[in-house]
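What follows is a single structure, written as structure tokens, with notes after it.
In this view, the complex is presented without one of its protein chains, the others remaining in place.
Here is chain A:
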Amino acid sequence: MAQRAMWLISHEPGTPLCGVVKFSRRYPTVEKRAKVFNGASYVPVPEDGPFLKALLFELRLLDDEKDFLESRDSCSHINKTSIYGLRVGSEELWPVVAFLKNGMIYACVPLVEQTLSPRPPLISISGISQGFELLFGVQGFLSSGQKTDSELNTKLSQLSDLLLQTCPFGTLLDANLHNSLDSINFASVTHLQKQPAWRTGTYKGKPQVSISITEKVNSMQYDKQEIADTWQVVGVVTCKCDLEGSMPNVTISLSLPTNGSPLQDILVHPCVTSLDSAILTSSSIDAVDDSAFSGPYKFPLTPPLESFTLCYYTSQVPVPPILGFYQVKEEEVQLKITVNLKLHESVKNSFEFCEAHIPFYNRGPITHVEYKASFGQLEVFREKSLLVWIIGQKFPKSMEISLSGTVTFGAKNHEKQSFDQICIGGTAYLKLHFRILDYTLTGCYVDQHSVQVFASGKPKISTHRKLISSDYYIWNSKAPAPVTYGSLLL
């Protein structure tokens, strides 16, 4: 369950080492156990320098990929998880949990409580999931609110102290580092027996509960006979419960209108005390039928003090909110494009914004555009080889808009123009970006009267909803496009 060491490494391509160790922490008592458990197969945790080099090589983050290197590029060198073996000197350090997120590499080495030869399956090593939680916890702490380098450095400097509390001996006590930060700040709060370890301290003040539902809709549209379009809604419900008492009980219910789309694949926060089996079993793996459970979805819980994600869900709505097609024809030196978009009548026609981004990859900069748009304006980003069709706040009455035009490109400059591995040949897409406030595609909502709070005082309850597009692609129907297995089966 314990970790032998952890590192934070900033990935800095173009510098001699391609990275810098920003933070590292070793756990010698765990290392001592590793030596006993691993026996002859024990490999000590290396110093930061050699570790950095070995990790970047294994993650393919060094700049030198010009030549074929068997130890890196061999076809049998296959990694299917974020868990690696690092060659350090003549030995191999394993398992190393590592991933890159926003330019930072998070890495740790979990203790394996047995010999490493032969390697035990990852699933049987408890330290793997604990290591992931530690790294995600640190990542959550670093990325919350952090924008500038100096903010990041402040957080990095707090990390040593935080780990002294939350992971003093390599065994993680709480993946939520904010809890520990709070408990440093409110050290005088007395700890009560019945208080959860994840609810440090108590709230004093006006009781209030805030619940917001954010739905993201993704889609892949092909406009082809043999390939079915796909789309899916992913919902996130976040809550902040400012309630007095050491263990206030709250029940939050999500409801659907009569024509709403059932929620599926529901994952709840661990503070939820019990779960209806209908919630547990409703899943997108099964074909949806009329008998599907359609709520209300009740979640009894004791809330943590800070804002938390009550649940995630997915849903299969009957139609995509915007249906479109995109056609690209290559005519000598220029591309002829046609776009058509139609907002479904059931969708609220009031956007915070709505844009169609039309990128052109593996080509030179745009030199000339001629176009005709039935609605909205077109912005041209020549160097980025990008067109942005700004549709605005509302679709016209017809609910249908179109854009057609020709685009001419200059000579390709390999350094400036980004390479794309998908948009090869005629393969191309446009991507929709939109946001609609006070609306969900599934219809999911929180009825303020259904929120039950068992605590002193009547809390003020506020609810929010919004729909956001995410990975909403419309592919050029005149060329091959990447498909998923699901879109072939239907």
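The rule we apply is simple: a contact is a pair of C-beta atoms (placed from the backbone, for glycine too) under 8 Å apart; a residue touches a chain by one contact, two chains touch by 3 or more; residues count from 1.
Going forward, contacts and distances are computed from a predicted model.
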| item | value |
| --- | --- |
| Hidden subunit of the complex - UniProt protein name among "AP-5 complex subunit beta-1", "TRUB2 synthase", "N-alpha-acetyltransferase 20" or "Kynurenine--oxoglutarate transaminase 1" | "AP-5 complex subunit beta-1" |
| Per the touch definition above, residue among A:261, A:314, A:385 or A:476 touching the missing chain | A:314 |
| Contact partner of the left-out chain, one of A:33, A:224, A:298 or A:466 | A:33 |
| Residue in contact with the excluded chain [from A:13, A:103, A:168 or A:257] | A:168 |
| For chain A, the residues touching the chain missing from this view | 1-2, 24-29, 31-33, 36-37, 47-49, 60, 65-68, 70, 72-83, 97, 99, 101, 112-114, 120-130, 132-133, 136, 160-161, 164-165, 168-169, 171-176, 179, 183, 187-191, 193-198, 216, 218, 232, 234, 236, 265-270, 272-275, 277, 279-281, 283-285, 312, 314, 414, 419, 421-422, 424, 482-486, 488-489 |
